[in-house]
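Have a look at the structure below before the remarks.
In this view, the complex is presented without one of its protein chains, the others remaining in place.
Per-chain residue numbering starts at 1, and chain names A, B and C are given in the order in which the chains are listed.
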Amino acid sequence: MLQKIDVDYNNTILDVVHLKVYFPVRKWGPFKRGYVKAVDDVSLSVEKNKIYGLIGESGSGKTTLGRAIVMLERPTDGKILFMRKNLWELKGHDLKYFRRSVQMIFQDPFAALNPLWTVFKNLSLPLFIHDITDKKEIQRLCIQALTEVKLAPHYLEKFPHELSGGERQRICIARALILKPRLIVADEPTSMIDASLKGDICKLLVELKEKYNTSYLFISHEINVAQKLSEQMLIMYLGKIVEVLTTHQAGKYLHPYSKLLMYGMDYSIPDEVILRFKGEIPSALTPPSGCRFHTRCIYATPICTTQEPPLVEVEPGHFVACFLYD
Amino acid sequence: MKYFLRRLSLVFFAWVFALIILFFLPRLMPVGPEALLADRFRLPEEAVLLMRKEFGLDLPITTQLLRFLQNVVFKFPPDFGYSYINYPVRVKDIILSHLPWTVYLMMSSLMVTFLLGSVTGIIAAWKRGTKLEGILSLLAIFCLSSPVFWLSYILIIVFAFVFRVFPPAGAYSVTITSTFSLQFIGSVLRHSVLPMLAIVLTQAPSYFLLVRDNMSLVFKEDYVITAMAKGVKERTIVFKHVARNALLPAVSLFGTQVGLMLGGQIMVEAVFSYPGVGKLIVDAILGLDYPVVIGFFYIIITLGIIMSIVTDFVYIIIDPRVRYG
Amino acid sequence: MIRKYIIKNKKGVFGISVLFLFGLIAVLAPYLATRNPWESFKPNLGISKEHLLGTDLLGRDVFSQLIWGSRISLLVGVGSAAGILIFGSLVGLASALSSPFMDEILMRFTDIILYIPKLPLLIFLAMMLGRGFLNVVLVMIFTMWPQTARIIRSEVLSLKQRPFVEAVKVLGVGTFGLVKILIPHILPLLLASLTNLTIWAVVYEASLSFLGLGDPSVITWGTMLYYAHVSGVIFIGNYIPIVAPGLCITIFGVGMHYLASAIQDVYAQRTRLWKPF
Partner (left out) sequence: MEAILRINDLYVSYFTNFGEVKAVNGVTLNLNPGEKLGVAGESGSGKSTLALAIMRLIRPPGRIIRGAIYINGKDVTKMSERELRGVRWKQVAMVFQGAMNALNPTHRVAFQIMEAIRIHEKINKKEAFKKAINLLSLVGVDPARAKDYPFQLSGGMKQRVMIAMAIALNPSVLIADEPTTALDVVTQRKILALLKELHDRLKFSLLMISHDIDLLLHFCDSIAVMYAGQIVEQSSTKNIVQHPMHPYTAGLLKARFRSNFKEFWSIKGSPPDLISLPPGCRFRPRCDMASEECARENPELIEVKPYHFVRCLKVQDAAEN
């Protein structure tokens, strides 16, 4: 999972190595006052044909990590490797190949499509950019993409504002899929969709994964949705990965924060259990020392406040960053 | 406080940089100072040389620049040397004699413009869709797009000729000696009404439109609904809750307004032959009287920068988000 | 498509009709003008059949001057507005889309010009370049492009954050491709600022000519006002030479203003940015 020795080159799509993304906050003084440490030394590798669930509360840096992978955010330190080359050093053909193989789905379906264009133009843009210019070919691919996301071909002439949230998200998925990418970063694709329609979107993602064996980085704050959907779960808190586990170990979360997220979603757990965890997620500008969760954790010990717990492999494929399991 | 030091240092460099550009401007003019002196007054050759030495034009450019900076930046009040046209008089004295009138007219109309524009803007936004708002908006757009000197003439025709209420020109009636008697002040006020009205009517609409459109945005904010739910009276909502947020952009417009205001000032002084700096500068530019021009631009730039700092300061007081940002 | 919406929008109809009317007058000036504007008749005649708006102190027919004057005034107005817009939006686009460092430089440069008030600078540059209405256009372009640059820059910056633009960036489109996609979104703003700039250009041209810096060999609304002002015609009670040209400028301004806001409404409606409730 982490720096595995025998990196199976053709099986990994992407490696994130000690990635740091800091946003400067220029406040009072003439020089930069402080940094929002959105992503703070995260390492992971994305393999083929796998759905990864990246879970965390708002402000944990999960979206920033997703955006860094698709080159929307420039890393402050560390690097992201695609075919063993740093993303930001890719040039010409390699860069174009990277752009083809990594796509992104955005959270807000209402703003993710160009309002002045019809669905057809929105869908055909990726093809046009990657030099597929034959009219009939574009038409065929667009209709094929629409049928895959279970939308009738007549949707091509519609404008985005004539569609419902669910339909728009499907078109965003179709747009991401049309180039048959190897990895799709989905930033909270289901959070703006009605609860009764979330199932369809998830079912769609799973079907398309089997059909085109694309990998997904499913970013969300809903741990129960991610748990059913993904094969590998990463829990993120204040810029750091605190737990990694495969979903057949689901439910057996070890890190206190993961447990807290799980309890929060499950209403059968009485409130007292949750109320024992104090406060809210602090600002990433001044993250707490040592283990970042110690200010809210009920098991916090003196060592937690001084030292940062490393990610320890408790059982094959299950890593935890907490001194309880050191 | 550190925020201020940073802001001040940044602004100071911009100021000095602008002054340096100002220094080189006359040199760029096609008609050089010497040529002007020679043909304008048809002075004999040696007189021109004498003048050149007097104005220090024969010194190498760098020393001129240093001397210029020395007595402009570091000496207060800045000394710009002698005016070309009315030679023995120093630039400083000319400007100082005309300055008070302009400052009086500009400051008063600046205040009136801000108040009139903002208040009418608030009322228009509050009574959106009613006939009153329709009339106000039409009037505002009409005044906004009408040239200020034309509007001044309209005011003169209506108030000075047809109704004979206000004097059409000048800063005070010639019959009264310029001592600080009550009569003198009364006449000064009467004379300044039309010019001020001209400036206010052309500048206020930009505040009016800004505040009106901003207010209607703020009306849609959630905290307005919370206030209504709390049972706050509509008038308090409009003035205490909504106006306060809506006036923030008006304050920043206030800062940049000085420059715009000056344009109107020059025109109004030309039409009303009001003895302010505006009229002076037009004659100075037409007469290629460079030191006066430099002195004038010095005042505008300094005034502009001071106003922008004042606006920042006011902005911080009104909008807590900036203070604790 | 856009036309269909403008017709429904009351403001738009008024704006377009004003623009069309003045455009027509400017184009058909030779046929509309009853008299030769330069020829002088008896001074200070009142309104009569031969002279629809009477004559000024020099005896020239005000009505035909007005008609001919519209030609140059509008030409200068629209011409300099277009120049300002092109120059301003180029700088705006460049500073919004390029590296923050470049953005900082361009913005500091525009700040300096913004600090210096428009009219004195206009007067100064007019002096430098000398009279002639082409110079007036150049002068106006130089002094007024920072305002537009700033407006375009903030609009492009806010568009850049919108998800559908970021989606295009993820697809790997170059800066040039990005501009091609952004243009239709800033087009309404460009059109609106074109109309606003035309108002300012006409007003400033009139101001310059009013101060005597205009091109004496040409008739514009500004030079008409200048002669009226210098000759002091109003003191004799003949108000028309002063009122008429100014009124044309103002009505043209009001029309253009309504046209600008109509265009903005149409864009908001087209993209449904405006949420019903």
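Throughout what follows, a residue touches a chain if its C-beta (ideal position, glycine included) is under 8 Å from a C-beta of that chain, and two chains touch if they have at least 3 such contacts.
It should be emphasised that the depicted structure is a prediction, and the values quoted were computed from it without experimental measurement.
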Option touching the unshown chain, where A:Asn11, A:Ser164, A:Asn213 or A:Thr286 are the choices: A:Ser164
Contacting the left-out chain in the complete assembly, out of B:Leu110, B:Val148 or B:Ala227: B:Ala227
Residue in contact with the excluded chain [from A:Val225, A:Cys291 or A:Cys322]: A:Val225
Per the touch definition above, residue among A:Leu87, A:Cys142 or A:Leu260 touching the missing chain: A:Leu260
Absent chain, residues of chain A that touch it: 57-58, 164-167, 194-200, 202-203, 206, 221-225, 227-228, 250-251, 260-261, 263-267, 271, 274-275, 277, 280-281
Chain B residues that touch the omitted chain in the full complex: 221-223, 225-234, 241, 244-245, 318-321, 324
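As a working rule, only the chains that are shown with their structure count from here on.
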Set of chains adjacent to chain A and to chain B: C
Farthest chain (mean CA position) relative to chain B: A
Interface with more contacting C-beta pairs, comparing A-C to B-C: B-C
Identity of the most central chain, Cα criterion: C
Whole-Å gap between the CA centroids of chain A and chain B: 54
Rounded Å distance between chain A and chain C, as computed from the means of their C-alpha atoms: 50
Interchain centroid distance [CA atoms averaged], chain B/chain C, Å: 23
Residue numbers on chain B that touch chain C, as the complex places them: 14, 17-18, 21, 25, 28-30, 138, 141-142, 144-151, 153-154, 156-157, 161, 256, 258-260, 262-263, 266-267, 270-271, 281-282, 285-286, 288, 293, 296-297, 300-301, 304-305
Chain C-facing residues of chain A, complex: 70-72, 95-96, 98-100, 102-104, 106-108, 111-116, 125-126, 129, 161, 172, 175
Touching residues (chain side chain C, partner chain B) in the complex: 108, 111-112, 114-120, 123-124, 127-128, 130, 199, 203, 206-207, 210-212, 225, 229, 234, 237, 239, 242-243, 245-246, 249-250, 252-254, 256-258
